[in-house]
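Got a structure here, written out as structure tokens. Questions coming.
Here the complex is missing a single protein chain, while all its other protein chains stay put.
On to subunit A.
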Amino acid sequence: MTLRFLKLEWKQYFRSSHWQKGIALKIIMAFFALYFIVSFLAIGVGGYYILKKKFPETDPLTLVNSFLLYAVLGDLIFRYLMQKLPIMNIKPLLTLPIKRSKLVHYVLAKSSASFFNILGLFFYIPFAVVLIIEGYNVAGVLGWLFTIILMIQSANFLNFLINKNNIALGVIIVVLLGLISLQKFDIYNVTAFGGQIFDAVYENPIYSLIGVAILAVLYHLNFKQLKNLVYLDEAVSQKVEEAKSADLSFADKLGDVAPFIKNDIRLIWRNKRTKTVFLMSFLFLFYGLIFFTQKTYREMPAMLMFASLFVSGGFALNYGQFIPAWDSAHYKMLMSQSFKYRKFLESKWILMVVMTSFLYLLSFPYLYFGLDIFLMITAGAIFNIGFNSLFLLFAGSFNRKRIDLNKSGFGNTQGTSATQFLIIIPLMILPMAIFWVFNKFVGGNSGYIAVAAIGIISLLCKKYAMNFIEKKYIQNKYVMINAFGKEA
């Protein structure tokens, strides 16, 4: 039976949409994965030596131990917010002749192999290896590592027992804050106390058996609780959220495009991925801080231009690049309704322009970094409004990948194809290059003026551009209907 479950897991993993991607995307994703693994390993391996160097008078192990208690509580809060029991997986198995208890064991075992439990090991295992190399007591280190793994697993199962109970979350946060303030106001030395626990495990590895007992109890409690909940109206049920309708009648002033605008606002707010895009665009506002505060970039005006484009363009770039794939699920329906395609495109354009202008208004505090920077952001905003929003609409006519709106936002590359990489050239590289050329060879404010001028000229040509773009979409109608109809 276990083997069968493992086979299912294997297939689920390798047939998931992660892997159904073009080779270029796979390579890029593998590169990122490798990058993260290497950085974690580096922290694990280098951690010992860094601590030794920074705090020569304390033992690095003792130092790490003294903060483990906080790490456990922080981990619990993080899990509470992010981790879910993978229970929906067993729904198709419920009607098959498999014992309920087996299914519960399967779910629990699966949860213990979750990402949340593995991530930390990338630090702890290399750290332990370094300790052994550095001549620490091998049995002690192994006992210590074993305890940590038990602790992570216990946190895993404790989290499911708490099960989205807000009171429990409150208790954990209060305890964490309480411990920190006890430490801070010198009432009780929590850090030392926490350290003593784990130091003791290192001295007497046999203490790690206490961890085994705790884990066993937690697992058993989970098992008992879950076994009674494996019903479609209990644990194995999809939560249905209540629909909230906001009054969007203010959009009616926009006339013909109003229905599409209203629809787009609802699309953005009611789907995970689009909501992430929307909220992220506010984070992009701060993107400039990375560049404007550093001396190195101060001497590289083209890079500053790059940052300036992002400050106001976060929404237009992230939302615009997937037009009209956001509507892929109901594209057929739209295509059987009577409306001018122009209105549909116009509404997307208005959305991008309004958001870009709004983000630009919010970027006014960048005046703090001087008029130069502000002019650059202004030029960037004009370019985003004039050129980029039209160009993104045009590029959209090449989108052939369906997007399922219900899938979550972070790290979701659904809908990505070569188009998304190619459009970077005109969207970002072009203004950077123009700015660089004018700034270098003409000087003065010509760089800002050139970039802004392209934006304004594009805006003036909007009508012609839109005619062209509309034609392009109508030409590609059947191909798009076909492509969007396919499961992603």
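Here, a contact is a pair of C-beta atoms (placed from the backbone, for glycine too) under 8 Å apart; a residue touches a chain by one contact, two chains touch by 3 or more; residues count from 1.
One rule holds for everything that comes next: contacts and distances are computed from a predicted model.
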Given "dolichyl-phosphate beta-glucosyltransferase", "Helicase", "Cytochrome c-type biogenesis protein CcmE" or "ABC transporter ATP-binding protein", the protein name in the UniProt record of the chain not shown would be "ABC transporter ATP-binding protein"
Missing-chain contact, candidates A:63, A:77, A:121 or A:258, resolves to A:258
Contacting the left-out chain: of A:54, A:332 or A:407, that is A:332
Per the whole complex, from A:101, A:165 or A:406 the residue touching the absent chain is A:406
Logged for subunit A, residues touching the omitted partner chain are 240-245, 258-259, 262-263, 266-267, 270-271, 329-330, 332-333, 335-339, 405-406, 478, 481-482, 485
